[in-house]
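With one protein chain removed, the remaining protein chains of the complex are shown where they sit.
Each chain gets a letter, A and B, in the order it is written, and its residues are counted from 1.
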Amino acid sequence: MVEPKVQGNISPVGENKPRIDAREKVTGAAVYADDIQFGNGLLHARIKRSPHPHALIKKIDVTKARALPGVKAVVTGEDFPGYIGLYLQDRYIFCRDRVRYVGDPVAGVAASSVEIAEQALDLIEVEYELLPPVLDPEFGAGAEAPLLHPDLGKYVVANFIFPQAGTNISNHFKIRKGDVDGAWEQCAAVVERKYRIPHIQHVPIETHVAIAKVEVTGEITLWGSSQSPFAQRNLIAQSMGISQSKMRVIAPFVGGGFGCKAGVSMEALAVAIATKVKGHPVKLVLTREEEFYTAFVRQGLVAYFKIGCDAQGRLLAMENKFYWDGGAYTEYGVNVTRASGYSSSGPYEVPNIKTDSCCVYTNHPVGGPMRGFGMPEMHAGLEQCIDELALQIKMDAVDFRRLNCLKTGSSLVTGSRMHPTGLPQCIEKAADAIGWGRKAPASAPNKRRGKGLALMWKAPAMPPNAGSSAWVELAEDGSLNVGVGGQDLGQGVFTVAAQMAAAALGVPYESVRVAIPVDTRYSPYEWQTVASRLTWSMGNAIVNAAKDARRQILETVSAAWEEPIENLDIVNGVVISFKSEKEVPLKNLVIYGLPKPDGQGWRGGPIVGRGNFMPTYVTGLDPETGQGERAVVHYTTGAQAVELEVDLETGRIDILRGVSAFDVGKAINPELVKAQMEGGFVQGMSSALFESLQLKGGVLQNPSFVDYRIATSTDAPKDLEAFIVEVPQDDGPWGARGIGEHSMVPTIPAIANAIYDAVGIRLDGPPFTAEKVYLAMLDAGIVK
Amino acid sequence: MTLDTHPTLPEFEYIRPATLAEASDFLARHAGEARPFLGGTDVFVRMRDGFLTPRYLVDVKRLDGMNDLRFDPQAGLTIGAAVNMNRVAAAPEVQAHYPLLAEACRTVASYQLRTRATIVGNICNASPAGDTIGACLLFDGVLHIQGVDGPRLEPLKSFFLGPGKTTLKPGDIVTAIQFPLPPQGCQGTYIKLGRNKLSDLSIVGVTALGCPDAACASGYRFRVALTSVAPVPLVAGAVETCLAENPITPDAIQEAARLAAEASTPIDDVRGSARYRKQMVGKLSARALNAVWRKLG
Partner (left out) sequence: MAFHKINITVNGAQEQVVVPSNMTLMQMLRESLALTGTKNGCSAGECGACTALMNGEPVNTCMVLAAECDGVEIVTVEGLADDNRLSPLQEAMLATGGVQCGFCTPGVLISSRALLDRNPNPSEDEIREALVGNLCRCTGYVRIIEAVKAAARTQVAASA
């Protein structure tokens, strides 16, 4: 075989290519939703919200507000009868008959200035009849609780979600595998624990922003800070009763999402208001305080675990009960319940397992997707139980995990088999890097040092038919333009998309552009940017699109050179023949084609490749047992370890070191993967040490950065290490699977286990604030 | 309710008087609807929350003398009201003679906020959590106040009446804070316990200052100021007496710390419980006193 004439390592896959969007971001040129200039026609929207956690709306009087000069429109639920929601349509755009949480929207105003819109809100009079609120999911699941959604039985719902009409349970997911009741007597050790995981917020530094404009023809354009332009197109159009083709969503750069900008939330409010002021763009920007009150929250969890193993440490049985505090509407949260159910064994092989995972309506903020999608909450308790179990049978906690963790071919909680996985290697990397088994002296007499480790697994949680698509087209100079519908939230997916497209087609990375902003009118369909699924799913679509373009190019050249396609390749932007050693740069043919000899005309033409991907092999699960052939597409697995110090005088925790090791299948861009692991670790650490939405009687006590603290530059550990393990995914591009969310899943239990190692206390849930740690030590007599 | 926090500052009129007298006169004439401001870092936040609704905000930053920072080897240190905290923390005179004040400033919020935030604003805001107040109390700060009847001096120790309440009357403008020379050989420390390592408001703040003092039986005079644990910043007098009368030993320091805790009257709030706060006053007072004792060598 002839060596290709074009030399050099041309595949950018696996290379640390610079971020494609970084230059715009460091110069201030990157445009985010609130940066778009709309000119003088722009109107400003503000929302009148419920001050009560639960009440009937008796009357809304907007006449005074409408009369205020400068006010262009005032809308209420009366104008918008359609339901909306992703998996369960349980929500109106504006409340119609009752309010279910503090912050529930009851009316919206568009005015010529924010100040006028604000004044108008004060003029809207709402009469409420207060109802008793449900403030605890366990109580809410019971028969005595007031019913929050009497129409639950009538809501439109996805076929894998099981609402219990006549109760507050909007989804009940069950696992029944093996004989749990029979297994307990064979157990040498059993741990039974209850945990409470508080609500937290995502806290992107950019709050939610939406600008909507409705033409006189009824065509709608929405510009939003969005993870899900296509889902927003679909759901908003459905709710408003219009064609999806009349709804266009444009999604510029997003200043962080972490889940809260997925699905539909405040965007529908902006659109609804805009329908009443046709021709005017209407902008709604959530204040930071509103963001805390009304953006999707990571729902609270009350979790019961009972876990047993035999004398050799082999896990035998698990019985788990999860009560998810789904909040006022659980349109998205119902699937967190499902995901935590089908992952409820944790990354372990457990022969006998029974799980009941319930999503419960409460009068708390609306639960939704957040980085980890139920997994950080679930693992927080489970991975502490594992440590406790190991302790009971006097086995090292890492040995215990080595023994029980999922390996390739292990039997899963849902009955199927584990695909090839590098979880065992992740354990070794994390344990080794943290110096497992070696105790370092504390840095001061009033401090105690400890180490902890935890594992995780997580599958992309999505409907079985969540699809991706992509196109590629080439310009006159041979540069490649890649069309995608997925969104870069900071995770770097545009960069990875460019790398994959370049590699799959055979052009230099530097010649690739990604066609952004994503615009549902021009961009190819993508379900949502969630579930850490883009590198894998959208990546597959991009590869398919590149292959399609490649085929078109090679067919043209093959015909022109009268050589079989097998002899040809595209290397570094040049089509070459291994046989004839001919070559032609792409730019010479991708628009105008190639001339036939002797003025016989031309062949080929503009190249546009298209590709899609959908995991057609995903099957359903039995509603009674949760068993099925292939419930999910794959599981990313990993381990984290921490070393920390506890200050005995104050209870303050100082994280000294954090180690992450995840099996990503293949790192398309290793530095971006490591950046996810670091960022996820610190976010996980922040949730472990600082974060909780303090809800009192349904009212948020800390709705601002003043009292909702997140990790700062001085809190982040000085020593953060990230290890990449690569056991390829059979259907991933180059073997890749996701990593974005996983990096904060095991952090809470790793820290909790390290606290136990340091001072011997366990708390019933995060955040492990200095106060909680100190008072627990005081009560346990560890300090005086 | 904070759910109604305004996206922007509500309407008001920005006023920048040319002279102190003019400013004072304006404030007195518009009592109840005009408010002086320096960095605005407290005022603006409270206006967005709807707690303050002034019709006029009077910018007193550029008035005569407000930006002066002067050290006089006889009279001590005078800091103009408008001198921001970064300037105070970086001033060589402060670092040389009142390093505790610089240390306290550096614990407030962030560097960029301290470009605006002032010590006088911190004091006039009269939050029980004000981070610079402990140091100002222990250095026996005296406020220079311009009122409608002319200038007057007011010692800081009698300035605070309750959370957000001071002895200031309509028309009063604090123009500077003045500190006498610090006690010979004194050493101090400020321990701020927040939820984050830095930048948070305090759950408990303990300021300690100690110096050799022949008039005390122990040979030393120690003073402790407590913040976030009572309606107003507190100087724990019992600590001073205890350590003046008893030889300075680890036990005496423990006892003094216990007295500090006893003097505190904390409440439960979102930042911490009363129980934890009381515990922490004891622990951190001991830590602060020990640190100062070590520095005194």
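Quick notes on this structure:
Definition applied: contacts are C-beta pairs under 8 Å (C-beta built on N, C-alpha and C of every residue); 3 or more make two chains touch, one makes a residue touch a chain.
All of these numbers come straight from a predicted model, not from anything done at the bench.
Every shown chain that the unseen chain touches in the whole complex is listed here: A, B. Considering the full assembly, A:Gly255 is the residue among A:Gly255, A:Gly374 or A:Gly698 that touches the omitted chain.
Touch with the chain that is not drawn comes from one residue among A:Thr207, A:Ser265, A:Gln384 or A:Gln729, which is A:Thr207.
The set of chain A residues touching the chain not shown comprises 18-19, 21-32, 34-35, 37, 115, 202-207, 253-258, 285, 287-288, 489-492, 671-672, 675, 678-683, 704-706, 710-714, 716, 718, 720. The set of chain B residues touching the chain not shown comprises 7-14, 39-41, 44-45, 48, 57, 59, 61, 86, 106, 109-113, 115-116, 198-199.
In this section, only the chains that are shown with their structure count from here on.
Per the touch definition, chain A reaches chain B in the complex via residues 46, 49, 51, 102-103, 114-115, 118, 121, 285, 287, 289-290, 293, 649-650, 652, 654, 690, 694, 700-704, 706-707, 709, 711-712, 714-715, 769-771, 774-775, 778. Chain B contributes residues 1-8, 10-11, 193, 195-201, 203, 270-273, 275-276, 279-280, 283-284, 287 to its touches with chain A in the complex.
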